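Only one protein chain is missing from this complex, and each of the others stays in its spot.
For clarity, chains are labelled A and B in written order, and residue numbers in each chain start from 1.
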Amino acid sequence: MAASPDVENRVEDITRVRSREIATRVLLAGFALLILAVPFLGASPFFITLLTEALIFGIWAMSLDLLVGYTGLVSFGHAASFGFATYAAGIFAMNVSADFFLSTMVAILTAAAVAFFTGLVVTRLSGIAFAILTLCICQVLFQISVVWRSFTGGLDGLIGVPLPTLFGREVEPGEEFYLLTAATLIICYLLLRRVVESPFGKTLLAIRANEDRAAAIGIDVRRHKLVILILSWMTGGVAGTLFVFLKAGANPMSLYWIESGNILAITILGGIGTLFGPIIGAIGFIFIRDQVTTMYRAWQFSFGLAFVLAVLFMPSGIAGIAERIWRRLWPARS
Amino acid sequence: MDWNFLFVNSLNGIIYGSFLALTSLGLSLVFGLGRVVNFAHGVLYALGGYFFIIFLPSLGWSAMLFAPLVVVPLAIAMEWLTIAPIRNRDEIYTLLVTFGLSFMITGAIEYLWGTETTLIKPPVIFQGTVDILGNQFPVYRLFASTLSLLVTGLVFVFIQFTPVGLKIRAITDDNEMAEALGINTRWLLTSIFGGAAGFAAFAGALGAPIFSVEPEMGMGIIIDSFLAVILGGLGHLPGTAVGAFIVALAKSIGGGYIAEWAIAVLFLVVAAIMVLRPKGVFGRGRIA
Partner (left out) sequence: MAGAFVIEGLHKSFGALHAVNDVSLDIEAGQVHSLIGPNGAGKTTLFNCITGFLRPDAGKVLLNGNDVTHQPSHKLVKSGIVRTFQITQVFGELSARENVELAARSREGLNFDLFRKASACQEAREDAEESLEVVGLIEKAHLRPEELGHGDKRVLEVAIGLALNPEVLLLDEPTAGMSRTETERISRLVRQIADRTSVLLVEHDTEVVLSISDKITVMTQGRVIAQGPPEQISKDPQVQDAYLGAVEVGED
């Protein structure tokens, strides 16, 4: 079959694509500025705290997007990346130093180490088996956090984590901590954007499409899966560090498998494979959950329903729909 | 070591195991037949418990049979609306959809019937206790787990010795071949999905006087069922039943602290099985 005559018409106009790309960047930069400006727009302390939590979940969801969206690995154990980091950062802050950079470093390294050992096993699998295996391993880590009382405080968790310090100065809860979180989110986004656009990031797409085919062009599939798992958990570790400082404590329930399910649903609803979508998903989730539950008892039902509908009818999530509208606004085909 | 303590806990483990066997069996069957990983199997168990306590005041103990009768059509509707449409997509979608469904249904239960735990007394004729090696053991526990085992046994017999059971085994072995032989897998999957839901709901109702009824009960049992099914080998029914008892015993022996460790070890063992089985428990020979 010869190429159809209208092929030329279907080709995207390069300059238009350029202009859309620039417009997208402007939009994202605007969003970043807006996030940073929130405290100066007269938002209430309650709103600030809620948004802080939402942005932390945003970082966490973004880290899961690396696995689910970019590599096609549906993890049901992503709570472990977050929960383990809350303990690592919390225990370090309580006993050694509450310096934000040092605590984050400790959490990231712990997450990386656990991801490495987890990865040695889980990278052998994909699909459903990967999902169930990550769930099992997450539960092992959950059980350990419950049983290892002397270290983790058992079911009570950690209580009394001090405020973080930045360059020797205490970061005040509220607006200051919010700005720290927002800045961290933006940095994480930019770094991960680089990762997914790097040659390494493109090989992940190949693995997602077809592991055998990826191996046949010389990609070491298992090692790539291991590296992305470690990067993903490290990013989840950053989220965990912020969370332990926000809540001034850690709780084993943040390692429980249902948390893994929550963050997975947030990520998919937000729109996988976009990095940006999961942030939107997280903000939506936290606000709707905390604002609406008091008035609207059917929250969990609605969340489940939204997730089911998303999986059935719009696997690309909110970001997918937004992108479609955006493309309509900035058409690149003549 | 307190041998009597161990004995009582083991007995409780066996009782839980007999319920777990019944729920795991359905999970295993549905996966074997349609490669559907039904995360929502646990909430169907929970619905069984809830419909039972709702019907109990008006219907009495026959509610135990009516509860599954309500759950079966619900499950079939669920299968038609959410699982059938995505059968041609990657298997992972069935896991995601049924996970969403279990969120939904747990949410619906909390919305409609509240978050409290409901305890109910067993029927009068089973309210006594029996003496087992000096321990006073509730009669109902023994009765209910015996009944549960009996039903599990019937499922086995059905699968092993009836023509429909033969079809089910044929499809589990080789789906494409079975379809080539003209077996309508679509219809069979829907019926088995409904049947499995019925047994799960029955387990939920039968267990209500023992384990009580609360919204999260489905989320708890589904994980144990997964463990049992993987331990026993997916789609392998006798193995699944054995797996159920291993899981239940691990969770109950020694009580609190030791059980927490036992569960951690159990998850590790299951993880090891998944990795070491040549093609993985869920694996398929997928070459080029």
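In this section, a residue touches a chain if its C-beta (ideal position, glycine included) is under 8 Å from a C-beta of that chain, and two chains touch if they have at least 3 such contacts.
Keep in mind the model is a prediction, meaning the values are calculated, not measured.
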Among the options A:A113, A:A183 or A:L205, which residue touches the chain absent from this view? A:L205
Take the complete complex as the reference. Which residues in chain A touch the chain that isn't displayed? 1-3, 7, 10-11, 194-195, 197-203, 205-206, 209-210, 212-213, 215-221, 223-224, 227
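Simple rule for what comes next: only the chains that are shown with their structure count from here on.
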Taking each chain's mean CA coordinate, chain A and chain B are separated, in whole Å, by 33
Complex interface listing, chain A residues touching chain B: 74, 121, 124-125, 127-129, 131-133, 135-137, 139-140, 143-144, 146-147, 212, 257-258, 261, 264-265, 268, 297-305, 307-308, 311-312
List of chain B residues in touch with chain A within their complex: 37, 82, 85-86, 90-93, 95-97, 99-108, 110-111, 219, 223, 226-227, 230, 257, 260-261, 263-264, 267-268, 270-271, 274-275, 280-283, 286-288
